[in-house]
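Just dropping this structure here.
Some chains omitted; the rest stay in position.
Chains here go by letter, A and B, matching the order in which they are written, and residues are numbered from 1 within each.
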């Protein structure tokens, strides 16, 4: 992309109303206006293009990014680290060790204690229903208050790196991938996407990916199908969000228990395992009661329940039923690939193999999405700031 | 603070004699002259003001800060990371894993091996009496020698992030908090501060906080009361330092076994649990003998001993006896708060709640104190350097 084209993107960003993102957090995509969602995509693209032209995107001379991962992470961890580094922020991991950080007083205190020079806090907390997002809001509220009271010199922005409800850095990367694949958001209208459950030999995968996808992709006038076996429902509240979005955007949100129906004629397919919402809620309750035997029994039940749906696999046959037989296959990775990482999984090896390039590309947007989220929350006039970076043209690498 | 006021502070710093801090370490506050202590406060304040004005304090283009935590840490870890980052230094953690680093040959070797491009080494080693500070001196000596022999290109400065004797980054932050609360060091003379033991259900909290406080705060002409139940004495050597300081500064250092006496009319109170020095020494000996049963028994004894002093709690009633009933309540955090983090603890929830703002502020000085310690040890003409930063006015964040 040449300089003129980048300036065009910057011009588009300048015309969007994203002033509420300034000194704010990014917790759920559906809390953001259409302009704010678009601004995030645009800022991500502009940062990407600047870096491609070897232009420094560094807006911070110093500053800390605190990362707190309450669940394992490789790609999101590196995406957050990359985003911070791109902007000039040093990452410092908050390692809670094996101790449970108590709620109440301690959250507020810890949040402030690590934030005296912190510009951004990224948290993954997706293990327990009703907990992760609530925890993030507690942290965000604590540092906001600390900032207002003059304890913190700057307002650290909170970026949700996956909670029990949403996984915005994932769904936004997925969406940007779709937009780029179709040559623009305007081409998505009326297209069909199948977010479907798929079999996995593992247990308890978070709901935040399918929820994030239906919560976001229903905003673009697409026909969004959510397919899963009976009993694998996602959070009713998020389904409600999806229904409302679809109505507003002139698209459809359809739930079905048939993978075939969802794939039929689809332009995009996103087959992925997740745990039933009700079971996850039960698990959270058992955990709260300290009932470890109960958790073990539940785990066994769920694995047995999963095993009854091994036919929910993204095979070549199913792919053949999609639009022109070549729907774009999507996954947040890592996928459970039949015959590669497990004996029976979410996707046939042949399908996965054919789409490896696009899948890696899908993942490649995440660092830029995170960087855009940070930029939009930290900079009052992001379009001007990006124009300045382009103008300055300081090389990322000499 | 406007530019003229910052220049005034820089002018004050220029007039202090702190040339011995250059290429030196910060291990115990009482090894530093009054001018050096003042210079540290001034440099911390100037750095703070520069950052508040969004002026970069970066004096390093590259350089490593090695952190070694032999005990858990959140706030000091982040303070060290923040301080290094503010100055342009990247933190690299030295993780000793589960292996005990042997003394003798290995300390000298490891210290040099991690220091080829290291500008500062921060160490927390507070677990065993007679060990932590000694270890720091061994490391400091090793890298000093490595520098003199031309093995290291630069002299890494050692910052004591808490040892068995002192916790200078804490006590200096506490002190700066006092100075700011009173509107200047000159207003401290004759004021009363109560450093008192308080009950905690936990065991073996380090002595370095009360020792650091009495070792530093006796230098400002205050009446420093050290109160604790019989049997909870601190190191006699540090009490001796406090006595000498008080005499030199025209203040008083008074020990008592009555919390009420210490609180009576106090301007500042610092109630906090610690372990008896004699017990900690016994524990170190048992550890040296590998007598784990002995350690367990000692632990039980100490908890029982603690439990006899649950009345050592900072309550509203006690606070009411302080100067105008509104002494400044201080704590290094986290505090054991009755009814919040434990059933009976160091402080009543109501007291803690009322002072949360000031407590967080107290903690907020630590990153700047550490940055000042690094600056003063690395830069030959710190006042000139800070004037240059102000003059350059490079934004911390664009």
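As a convention for this text, a residue touches a chain if its C-beta (ideal position, glycine included) is under 8 Å from a C-beta of that chain, and two chains touch if they have at least 3 such contacts.
Here the structure is a predicted model, which means the values were calculated and not measured.
Asks: One sequence, 2 chains in place: how many copies belong to the entire complex?
Replies: Full complex: 3 copies of the single sequence.
Please note the rule applied: only the chains that are shown with their structure count from here on.
Asks: Between chain A and chain B, what distance separates the C-alpha centroids? Give it in angstrom.
Replies: That pair's centroid distance is 41 Å.
Asks: What does chain A use to touch chain B in their complex?
Replies: Contact set of chain A toward chain B: 59-64, 66, 90, 92, 94, 97, 102, 104-106, 109-110, 112-114, 116-119, 146, 149-153, 378-379, 385, 388.
Asks: Show which residues of chain B lie in contact with chain A when the two form their complex.
Replies: Per the touch definition, chain B meets chain A at residues 51-52, 56-58, 72, 74-75, 77-79, 81-82, 85-88, 90-91, 333-334, 337, 340-341, 357, 360-361, 363-364, 366-367, 394-398.
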